[in-house]
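The following block contains the structure, expressed as structure tokens.
This part shows chain A:
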Amino acid sequence: MNELFGEHGAFVWISLAAVAIGIAVELWTLRRATR
Partner candidate 1 sequence: MTTPHPLWRYASPAHFLPLTGRLLPLLWLLAALGIGAGLTLGLFIAPTDAQQGETYRILYLHVPAAWIAMVCYGAMAFWALWGLAWKTRLAFVLMRALAPTGTLFAVLTLITGSLWGRPMWGTWWVWDARLTSALLLALLYVGFIALTTAVDTPDDPRRGDQAGALLALVGALNLPVLYFSVTWWNTLHQGASINLRGSSIAPQMLAGLLLSTLGFWAYAGAAVLTRARLLLQARVESEARWPRAIGSLA
Partner candidate 2 sequence: MGAALQAAAAITRREWSGTLRQPAEWLTPLAFVVGVALMFPLGLGPEPARLRELAPGLLWIAALLASLLSLPRLFAADLADGSLEQWWLSPLPRPLAVALKLAVHWALSGLPLVLLAPLLALAFGVEDPLPLALSLLLGTPALALLGGLGAALVLHARAGAGLLALLLLPLQVPVLVFGTAAANGGANADSALLLLGAWLAVLLALAPWATAAALSLMLD
């Protein structure tokens, strides 16, 4: 898993995580406002 994106693969994973978290937060705020 660690070697999936080469020796610096962690950076790719963190980027993915950042995007996923950002989108999740936005969707959550939109959902909260709908209620």
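Operating definition for what follows: contacts are C-beta pairs under 8 Å (C-beta built on N, C-alpha and C of every residue); 3 or more make two chains touch, one makes a residue touch a chain; residues count from 1.
Basis for inclusion: all candidates are chains of the complex that A comes from, given by their letters.
What you see is a predicted model, and the numbers here were worked out from it, not measured in a lab.
The listed chains 1 or 2 are all part of this complex, yet only 1 touches chain A.
If you check the complex, the residues on chain A that touch candidate 1 are 5-9, 11-12, 14-16, 18-19, 22-23, 25-27, 29-30, 33-34.
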